[in-house]
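Sharing a structure with you now.
Omission of a single protein chain aside, the complex is shown with its protein chains in their original locations.
Presenting chain A:
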């Protein structure tokens, strides 16, 4: 019944607790399940309770009415027919007859025999039915003579009461024969009705349980239909955040989630368009610089080739040239070289900006490489090199040369000789320090030394460099996965520290080329390492 039902409910809660430990308490799914469950529980329990009580009243009342009518009938037919003072035997006999009716109740008749003694007559059916089983309150009510008036025509009435004895419900009723005679009591077991009601309660409990399970499943289904799109939306938003701007959601239906998906798609489209516009504008300006440098190269190639002819003329046959013309020729020669360097650097910068710069890796002996770099630029006298031979690294020799030439060239220009270059190993990287003995770099300039076209001081409008040297050096370090930092030495002068990874060890390199196909560009152990610029 109710108890059994409660037990069932407790079991369900316990099971759900196990599930909730896996779910986040705040998760939408759990909340939906809980809400659905509560609604289903409330509805099922109230419906069951109402149905139970209505049924119970109906069943009990019907049984009771039938029994009481029968009992009353029997009392009138048989008990009233007894003499006013019956004997024990007469009472017993009549009680037995009365109990023989369809309703199968036990009867107890109480009367006074001719001798004035109280005698009892009990139907044999329930041997235990004695006056003790009749509640005192009922006995009192039955035997109490009431005033007879307009609304109450009889002094005695039929009274009944429901009692429970040894867990079995009973209906007890009693009345007196009007006008003198025995008092009759009846006891009817309500056990069959109780059993019926019990099984009804069980059915209702089971129905409630089923409703709860059904509601949980429904909640799961509802949660899935709601959460699936939400999850998809979340995943799409994440992808969008990762830069995949072409992420779109499939829109189906016309509900709020479809609206949300549509809004997301519109936002993503707008974002993609904006980014594309910006990228296009950026690309256009880069293209312009790249195209311009390319265009500059063609005339510059012709000029360079001819300038050399002029230069040789200057060197070979000094004096043969007009002294007025000679400085002009010298200027053209030197400025052409400068222009060459500038265009070359500009090209390099555009390659980094466009991300097309590539590494051509090779195994390099650092001391040899640095010596060659210094030697090629006739800086041997001005540079002290502190490096041991045999220190190898896997890097792009041309790019290392560019870095070194720019760092050492910058040190010589601004710091003055001697410039000290030291090489050492640190973990998996190579550290090259270039230290000059100049005045150092002013603190406010320090953060800008790697900026393009940044001149250390406005009073030096024309430096010999292109203004791109250190920036290019830094880009070249970055493409290796390295770094350059600028600082002032505590002693004096500026220190540029170049840190480069030693590169992959031979064992970690690509598979042996011998196994690769010929003809393709696969047989290049250096590989194409994409720049991170």
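To be clear about the criterion, a residue touches a chain if its C-beta (ideal position, glycine included) is under 8 Å from a C-beta of that chain, and two chains touch if they have at least 3 such contacts; residues count from 1.
The criterion applied here is as follows: contacts and distances are computed from a predicted model.
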Omitted chain, identified by the protein name its UniProt record gives, among "Autoinducer 2 import system permease protein LsrD", "Extracellular solute-binding protein", "Transcriptional regulatory protein AfsQ1" or "Monovalent cation/H+ antiporter subunit D family protein": "Transcriptional regulatory protein AfsQ1"
Omitted-chain contact residue, chosen from A:245, A:314, A:347 or A:446: A:347
Tell me which residue among A:55, A:220, A:265 or A:304 touches the hidden chain in the full complex. A:304
Of A:178, A:360, A:445 or A:487, the residue touching the omitted chain is A:360
For the chain not shown, which residue from A:372, A:431, A:446 or A:487 touches it across the whole complex? A:372
In the whole complex, of A:229, A:397 or A:415, the residue touching the missing chain would be A:397
Since one chain has been left out of the picture, which residues of chain A touch it in the full complex? 294, 297-306, 308-309, 312, 340, 343, 347, 351, 356, 358, 360, 362-364, 368-369, 372-373, 376, 394, 397-398, 401, 505-506, 509, 512-519, 521, 523-526, 528
